[in-house]
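Yeah, one chain of the complex is gone here, protein chain that is, but the others are all in their spots.
Moving on to subunit A:
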Amino acid sequence: MQIQDYSLVLPDGRQLFNRLTAEFVPGKVNILLGANGVGKTTLLDLIAGVRAGDRSHLLGFPTMGHIGYEMQGAPFTGNVTVLEALQMMRVLDDPAATLEVADLPADLQAIAHTRFKALSGGQRRLVLFTGICQLRRDLYLFDEPENGLDLRAVKRVMAQISRLASSGRTVIMTTHQLRALPEGNTQVLVLAGQCIAFAGTPAEFMAETQTGSLEAAYLKGVS
């Protein structure tokens, strides 16, 4: 899955991408790093097909309907319960599928019959993350999945993302949390200066920037 020579000028005249080229490796967690406002979410929106634009620069990406996308925010306003929301997402993916309370992760079983509007922001994100992960998709996009979650939940989320990649699916995630990244097959892509400034393993990123930690490498890499 590649993006080739993609440029984007925003309506306000600001150039967000300039001949951006990136390759996302299947079976790996592709971690997109970058400063605030650099265009990480815009790139995910483009890949997901929810942003209008020239898609001729996108090669090998699955179409909408074969992508699972957990975006920032929690898109529910109604009185549906956690179980109802997850059941709906599951059935949209597989009409024959069923989902019971016992099928949910332990931390969601206790709130299965709680209405979505009564949940905290972190709980809402955890529910949606679980809903996205239960879909059978070729590509998963996670936009700062750790946002609003407690430490234990972050560990569970990152472990789940690792499992998705290990099962052969392609995962692209953005994050500002560098201390609890998914373990194993990861590729780091640093978005800076309107293009991908670095792509490689975390170890290669640290070697390139001659630093001893990913945090230090990031700070040096985006400057």
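Basically, contacts are C-beta pairs under 8 Å (C-beta built on N, C-alpha and C of every residue); 3 or more make two chains touch, one makes a residue touch a chain; residues count from 1.
Just so it is clear, contacts and distances are computed from a predicted model.
Engineer: Under which of the names "Protoheme IX farnesyltransferase", "ABC-2 type transport system ATP-binding protein", "Anti-sigma factor" or "ABC transporter permease" is the non-displayed chain listed in UniProt?
Structural biologist: "ABC transporter permease"
Engineer: Which one, A:L92, A:A110 or A:A203, makes contact with the chain that was left out?
Structural biologist: Among A:L92, A:A110 or A:A203, only A:L92 touches the chain that is not shown.
Engineer: Taking the full complex into account, find the residue in A:Q72, A:Q160 or A:Q194 that is in contact with the omitted chain.
Structural biologist: A:Q72
Engineer: Using the touch definition from the top, which of A:E84, A:D103, A:D150 or A:E204 touches the missing chain?
Structural biologist: Reading the full complex, the residue touching the unseen chain is A:E84.
Engineer: Which residue among A:S7, A:T41, A:N185 or A:T211 touches the omitted chain?
Structural biologist: Of these options, the touching residue for the absent chain is A:T41.
Engineer: Residues on subunit A that touch the omitted chain in the whole complex?
Structural biologist: Where subunit A meets the chain not shown: residues 41, 45, 48-52, 63-80, 84, 88-89, 91-93, 95, 128, 135.
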